[in-house]
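Entry: chain A
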Amino acid sequence: MINVTIDNKQIQVPEGTTILKAARMAGIHIPTLCYFELAGMKFENKPGGCRVCVVEVVKDFNGRPRRNLAPACATDCVEGMEVLTHSARVINARRTVVELILSDHPTDCLTCAKSGNCELQSLAQYLGIRDIPFKGEQSHYRQDMSPSIVRDMDKCVMCRRCENMCNNVQTVGALSAINRGFSAVVAPAFEQDLVDSPCVMCGQCVQVCPVGALTEVDDTRNVMAAINNPKKTVIVNTAPATRVALGEEFGMPAGTIVTGQMTAALRRLGFDYVFDTDFAADLTIMEEGTELLGRIKRYMEGDKSVRLPILTSCCPGWVNFFEHNFPDMLDVPSTAKSPMQMFGAVAKNYWAEKMGIKREDLVVVSIMPCLAKKYESKRKEFYKDGNPDIDYVLTTRELARLIKQFNLNLKDMPSEDYDDPLGESTGAAVIFGATGGVIEAATRTAYEVFTGKPLPKIDFTELRGIEGIRDAWVDFDGTPIHIGIAHGLSNARKLLERVREGKEQFHAIEVMACPGGCVGGAGQPYHHGNSEIIKKRTEAIYREDAGKPIRKSHENPSIKKIYEEYFGEPCGHKSHELLHTHYFDKSEHVEISED
Partner candidate 1 sequence: MAKVKSLAELKAMREKLSNNLDIREKSNDPDSLVQIKVAMATCGIAAGAKQVMEHMMEKADELKLSIVFTQTGCMGYCHAEPTIEVKCPGKDPIVFGHVDNTRADEILTKYVMNNEMVEGVIPVNYETIG
Partner candidate 2 sequence: MHVLVCGGTGCQASASAQIIENFQRILAEKGLQDEVQVVRTGCFGFCEKGPIVKIMPDNTFYTQVKPEDVEKIINEHIIKGRKVTDLLYLDPENKEHVSDSKHMGFYRKQLRIALRNCGFINPENIDECISRGGYEALGKCLTEMTPQQVIDEVTKSGLRGRGGAGFPTGVKWGLCAKNKCDEMYVICNADEGDPGAFMDRSIMEGDPHSIVEAMAICGYAIGASHGLVYIRAEYPLAIHRLQIAIAQAREYGLLGDDILGSGFNFDIELRYGAGAFVCGEETALIHSMEGKRGEPTLKPPFPAVSGYMAKPSNVNNVETFANVPIIITKGADWFASIGSEKSKGTKVFALAGQINNVGLIEVPMGTTLRDIIYEIGGGIKGGRQFKAVQTGGPSGGCLTEKHLDTAIDYESLAAAGSMMGSGGMVVMDETSCMPAIAKFYLEFTCEESCGKCSPCRIGNKRMLEILTKITRGEGTMDDLQELRNLAAVIKDTALCGLGQTSPNPVLSTLDNFWDEYVEHVVDKKCRAGVCKKLMSYEIDKEKCIGCGKCAKNCPGDAISKTDYIAPGHKLPSMVIDSTKCIKCGACIAGCKFGAISVK
């Protein structure tokens, strides 16, 4: 432990503690902008670039004052150090720096997607800035819009969080700083469009952007137009992770479960039917679980051509990632569509037929914690006759905006149930929202199908947790099954490379692109680096599961019924047609041609 004095408060901190962290321990607020930490998820962004957190070191290691101001986020405390975080010199410098940043920032807060959630806006307010004394040229860049993400780099403050996230946490490598000096900005290589870059649309860059430079594509107007169109039947399905996060947008503590209120609010918005993606998640387990067991059985019977492990394919960011980075392994992942796309296929075929609604008159909207889902819904293989299985995807944040526009407060909503039949689901489906959940749900079903015996215990706690890469052996009544789990794409890459090199054998691996799984998705309310929020959401997911009367997908009565009425059997002919998909080699996008 070392002794430091910050703003005349003496404290003891462990060696290697930064001034910023020491100040926080002492309850002293030092404003930051580029600094970002997701504690427990191995993500810390401290390029020392914005210079907002500068402090005055009045006594340094050598007993003398430091010549320059020091960035608190990136300067370690040393024994006997004395620091002033709010001296006149510091305040003048900090204020000038923020004024400079504002002088190169569009002042369109009124219409900015980030207004109210913008860290630069809060900072300007904290520093009491009323005027920007520096007038001059403003940066202008081409706007870029992928199906998921809008890049408005005029607003970029060069905090580099997105770059760090994209390269280090996700190892996607789509974004990096380009150009020099005043023209420096974060962009795909050669200023390509995001869609032409290796971007997998996971949107974690959006989740960490402090300003409105990176935001989601907004589909709320399209959805409202569909609702306002009397010819259309508009139905909605809600992903598991949305129900444990939406409340945050309405001032509820993180981890509040708002399933019933959300359903009620969606009805008030004018959706004709409110269904649950969880239904489709149960369907996914039937298909993916059957596929897994099939592969294991064939493998155990000596068929060495079988590709193991099976990889989950629920996460569209992950699907993009392996299409870009592991084109040699395209036959490894499960061919099962994601729950959302299964929902779309079921809704626009089975359900529409049943209801006598023409495909083109049915609009299917998804409420997702995810930005890649927007892209996924637009993949060509999920279209039939030019009409998509899923018409629009709204993020949790967009849904919150719509609910607020309708002058509804989620807190005041009654709790309502989903509509039948695509609203019935099990606890196994809910846990899709957290890392490890899909594979736990699959295990619950696969165990019983494989062994023909009931599960001795339903909670596979060995599959839960927050470690980036986890693995566990599950005993299938004498047959040990090795399961791997990765969340965050750098972890997925590491695990997959281990598998590719033959260093480790698994039967099944679950991958989620976003740290924490869907609860930490890029469409969720901004967590601003508070990883406690993600933990609370995860806990809520498992609470919701525990509270469900049925917790195994194969026991869902509506699922049983749909197989009886429509699909016949899992992985049968009909389900192959509607519930399975195939993958593409996108690796050529990564390489830039020589000429």
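If you want to know what made the cut, all candidates are chains of the complex that A comes from, given by their letters.
One rule holds in what follows: contacts are C-beta pairs under 8 Å (C-beta built on N, C-alpha and C of every residue); 3 or more make two chains touch, one makes a residue touch a chain; residues count from 1.
In this text the structure is predicted, and so the values were computed from the model without any measurement.
> With chain A shown on its own, which candidate in 1 or 2 touches it within the complex?
2
> What residues of chain A sit close enough to touch candidate 2 in their complex?
Interface residues on the chain A side: 47-52, 54, 68-69, 71, 74-76, 89, 92-93, 96-97, 100-101, 103-104, 133-134, 136-137, 157-158, 160, 176-177, 179-185.
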